[in-house]
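Apart from one protein chain that is not included, each protein chain of the complex appears where it belongs.
Showing chain A:
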Amino acid sequence: MNAQVSLTVSDLQGWYGESKALHGMTFEVGAGEVVTLLGRNGAGKTTTLRAIMGLLRKKKGEIRFDGEDVAGRMPEYIARRGIAYCPEERGIFASLTVEENLFLPPVIAQGGMALEDIYALFPNIAERRNSQGTKLSGGEQQMLAIARILRTGANLLLLDEPTEGLAPVIVQQIGAVIRKLKERGFTVLLVEQNFRFASKLADRHYVVEHGRVIDTLTAADVAGNLDRIQSYLKV
């Protein structure tokens, strides 16, 4: 077993009721890497993250995290093994204050970020800690959604389209945050449609279409293949 691999997904298939959404996803994330899943709307990126988290009921295939097959485990188990999830819709709780949202995910291992570091990374959140969670702006909610999974000691972060619908300035801030997370040794599986954003961050890209990986590029491949990538993402 290669100790450098954090997550391996092999031939993952998944269904919503009768309709199949994943047709054999296969990819791998090395420890400390930032890896993206790129692809159009409806390609199956979110479904893949939900399957990894144990939130997709009906699935087949293998999901190995730190060497353990976690497919078929309950979400609470998978989270406690060290995977943290930031959903596409952000999932900020309206009935909780900003601070309660931040402290909601329980600490599952040592080595999570200290509160001061988090507040240093997200100064807005510190300022508004007593507001209702959903009173924050879209960008702030996204920051909060990322911030709250950094405390827990989870090592693998699943981030689902963190830049969706946000202003360019905010997108840049989020880029900076992800870069800092990489420096701190987090492993990140990033789902994106915004390739310009992703290309500056990731070590590797998997292009997803119709529920399977159709192409793989390393950061070094990107420069020479811009046209090809654009064609994958064009609507």
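Criterion: a residue touches a chain if its C-beta (ideal position, glycine included) is under 8 Å from a C-beta of that chain, and two chains touch if they have at least 3 such contacts; residues count from 1.
In this text, contacts and distances are computed from a predicted model.
Comparing "Nitrogenase iron protein", "Branched-chain amino acid transport system permease protein", "L(+)-tartrate dehydratase subunit beta" or "succinate dehydrogenase" against the UniProt entry of the hidden chain yields the protein name "Branched-chain amino acid transport system permease protein". Between the chain not shown and the residues A:A79, A:I170 or A:L217, the one that touches is A:A79. Touch with the hidden chain on the side of chain A covers residues 53-55, 74-76, 78-80, 84-85, 87, 91, 93-96, 100, 103-106, 108, 149, 152.
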